[in-house]
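Of the protein chains in this complex, one is absent; all others appear in place.
Up next, subunit A:
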Amino acid sequence: MFNLRKSMALTLPLGEASDQDKWDNGGLERKRQLLIEIVLRSRLTALMVDGDTTCWVLKQELLRSYGVQTLGVDNGRDAIDLIASDAAFNLIIIEKILPVLNGLEVTRQICEIGMRCKMLAVTAYSGESERQAFLATSVDVFIEKPLDLEHLVPILRELDRQ
């Protein structure tokens, strides 16, 4: 689902002069490396499912910086209830270990409900057995935290093209 919007060229802020003053050459180079410019035609929506507040806030701000509307829940049961109530999202980002209902079970139930969207599992430890278990459900991408731009930006571009 999307609404057509005016094209937006979004970059992470390069910073005004006073911010640049905070950075030495190495810091500026790091900041330039973080700049990934993408043009979004659509207003994308994302559901974040993570019981950890720090991770939740960081992912929300990262998505917000690209103009993605986000909704977050901190446990698996609330995620299922939301999906079951016909809430629709372009992207679901889910952690493996969650209160009430774990991430793997949540992805299985989302699949059973019939929700179709991009699903990204972002978890603290990405062992091979965990990876295979998630990919066997409806998860499209399985990565280890942190959620980085190298994984996120191609996903946003793909969703925007759809």
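Throughout what follows, contacts are C-beta pairs under 8 Å (C-beta built on N, C-alpha and C of every residue); 3 or more make two chains touch, one makes a residue touch a chain; residues count from 1.
One rule holds for everything that comes next: contacts and distances are computed from a predicted model.
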item: Chain not present in the shown complex, as UniProt names it (candidates "Histidine-containing phosphotransfer protein", "GPI transamidase component PIG-T-like", "Cytochrome c oxidase subunit 3" or "Ribosomal protein eL8/eL30/eS12/Gadd45 domain-containing protein"); value: "Histidine-containing phosphotransfer protein"
item: Options A:Asp52, A:Asp78, A:Glu105 or A:Asp140, residue touching the unrepresented chain; value: A:Asp52
item: Hidden partner chain, residues of subunit A it touches; value: 12-13, 18, 21-24, 26-27, 30-31, 34, 51-55, 57-59, 61-62, 65, 95-97, 123-125, 144-149
